[in-house]
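Have a look at the structure below, then the notes.
A protein chain is absent from this complex, but the other protein chains hold their places.
The block that comes next holds chain A.
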């Protein structure tokens, strides 16, 4: 069953007899109809929109949680309708799956039908060529060929123009040729739609076979591609740990370049370069490579992307007893262009109380008149730590995972802050600070840089890419190749002259049909001694048009055309237009 524009008409007759299979058949015809496809497409467009209005879990679960706690009433309902997981939601999936079922049900019958058309001869020659949207007639001089020979020569012309032809002998020594070209247009359409299925299939494959993870590396630190080494990891559904390539890498250094010439964009980032030492496997030699934004590393099919960077101040926290409770670099989350970096330090091992610090790292600190320090440059010109301190229970012992960038101060007591007598903590590199009440101390040892890496393995992306490009090429073919039918008939007129009539029909859009008429006619006039039109009012002296627009559906048959063509669109009887007076 092929897809149809008007399934209702066909189905009406069958309705009374609808049994179970009849109903299924009815539904199938409905689903694969062009109108349903259109509805589903429009529905898909609408359904995609909420994903841009509400935060999406795959992009950042934390933002969604914040959103829900900010809008408790609406948030819960939105969540129930999967508004935070739009693109994996039931309703979104239903729409695109239905669309693709419809597509399959539509395209396969078309492909079969077209395969048949490819093997069959061009359609029979209509009796009245003059009813076609483009029509022309030439009368040859007596030195011209016979109708049959003329038709043979016309067939040759058509063949050269890329038409598939069939010459037919007709009654009374007449002959005609049927010709068609542009079959590839339909092939393009079919390939286009099939390629969309290919894209979807490989996207699905990707969601099974791929994995992606994130890792923050501080200068000097290493990473080995194992599950535990990742900060965050999203496996595909068919993932198993053995699939991780056994490569490893170390961040040797990180370099950032900022604009120092511009007045208006002073300090804007210009270039980030990470230098990595990469080993393809244990025991393999280390290779040093550069990693830049937009230029991922490829390590045996696994791609490594530079997606973030920042400063990691190194601190040492001692507890009330004097033991080192924490030591090392702390990732600062850059909040702006000048790397004002949010710092959270947790020292759960300190005794007698656990210690926590929240504040900012400022690469180039500048203290304004209000006494508040801000950063005014992205580079380390005057690095400074500004911290508040807390003691109490960090809440880490419950075993529940906690965001390392957030300090929950509900169960903590403030030790240092601007509001307290003790004030906040301000440290430059090399300095240290004794906490009040003998709770311990904190030292600012130095600053390192860190990079945020995305590590991605998606072997199916090549399939997606190839089918996407194929779809685009086929789309071009399907939209711009012109499908045409031409018929030429040779007869002998009452005066004994050979007369050649021809008509053209476009399938689908009819652009350029007139130009084709003109081109054909010119070739005919070059081939034969054509009589000049007797006078300006010669009835059919040249190509003629009507503004009849064939239905743009692909089901347009010449028969339909004739039936649909009202009398008013017959070629005018008194049109003097010949090919010659056409401006080029």
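Rule of thumb we're sticking to: contacts are C-beta pairs under 8 Å (C-beta built on N, C-alpha and C of every residue); 3 or more make two chains touch, one makes a residue touch a chain; residues count from 1.
In this section, contacts and distances are computed from a predicted model.
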Listed names "Molybdopterin oxidoreductase", "Thioester reductase (TE) domain-containing protein", "C-type cytochrome biogenesis protein CcsB" or "Multiple sugar transport system permease protein", with the criterion being the UniProt name of the chain not displayed: "C-type cytochrome biogenesis protein CcsB"
Which residue of A:270, A:372 or A:420 touches the chain not shown here: A:270
Identified contact with the non-displayed chain, of A:241, A:286, A:300 or A:336: A:336
Candidate in contact with the missing chain, chosen from A:151, A:187, A:427 or A:471: A:471
Residue of A:31, A:157 or A:216 in touch with the missing chain, whole complex considered: A:216
Chain not shown, touching residues in chain A: 5-6, 34-35, 37-38, 41-42, 44-45, 48-49, 51-52, 56, 58-62, 86-87, 203, 212, 214, 216, 231-232, 257, 259, 261-265, 268-272, 292-296, 303, 305, 307-310, 331, 333-337, 339, 341, 378, 401-405, 452, 454-456, 458, 461, 464-465, 468-469, 471-472, 475-476, 479-480, 509, 511, 536, 542, 544-547, 549, 551-554, 568-569, 572-577, 581-583
